[in-house]
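Here the complex is missing a single protein chain, while all its other protein chains stay put.
Our next item is chain A:
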């Protein structure tokens, strides 16, 4: 997928495997190429192998097989302290016995920089994260958000070309997290740093990244920019994992070019884009986003297939309405509609017809 960018590849994973116990592979055949300056997020449920990948890149774990390259050179045998990769840890790992300024000066000190250079760089890094007045404090005297900024500044102060972040916002509250997401991406893009960011929060992944690598079961399931990931998931895991999603199961009845007809298990038929299906008679799982479902039949294409649905529950959520339906025996079919002046509010028990644009509905693997 991204292999076409290999000529300016900065970080490369080639056929990387990792096993801790010699019996199971935590990372199975990982191939990944990142150009310089990209913000890439590794997203996946816990145990999917994303953190292991990050640790291998940082040098704290060794690949069982395969090659990891940085700037074209293999770094398999290079110890962590010689890789020159900045890293932000989940719990920040600010050294508690040092002041903020000392924390920041530490990477410069071990690089044997002069005192004046050190002080200047520390000051600049602290100013960059708006923590200029806090140099004399200890980590314990700072709030979570402030510690987060300092950890970021420390990872950047020695001007690494690659920065790794291991769920750095996990310990913050929602508001602060959203603010920091914004700040981190801005900073990364402004400084032109290549960033690998690990999270299990899909919103975070979508809002921050240039590209997202969705991990499951030791493999990258899909590597794509956020919009593509959301709108065109390539398999049902990605469709399920990213955002909210309705699935219906059935059999492919007909394929004609860019659309296909799927017959659901209760006999009803619908239109979908064939993604992972290639022949008639194959079982499939169709995926449709809640906000793309239309129940106002006037707005539907007259030729489009429609499905019968019964309203089970209507939830008012302020900016949107969330309605739960029974469709083809599935009682968890959800639709979301914008709270607009002309919007109809459905009532439980109501029988309606629903439909969608064929390109919004994707026939994926069963």
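The rule is simple: a residue touches a chain if its C-beta (ideal position, glycine included) is under 8 Å from a C-beta of that chain, and two chains touch if they have at least 3 such contacts; residues count from 1.
In this section, contacts and distances are computed from a predicted model.
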Options "GntR family transcriptional regulator", "Biotin carboxyl carrier protein of acetyl-CoA carboxylase", "ABC transporter" or "Spermidine/putrescine transport system permease protein": UniProt name of the undisplayed chain: "Spermidine/putrescine transport system permease protein"
Residue in contact with the excluded chain [from A:71, A:84 or A:243]: A:84
Of A:96, A:114 or A:349, the residue in touch with the unshown chain: A:96
For chain A, the residues touching the chain missing from this view: 58-60, 79-87, 89-91, 93, 95-97, 106-107, 110-111, 154-155, 158, 164
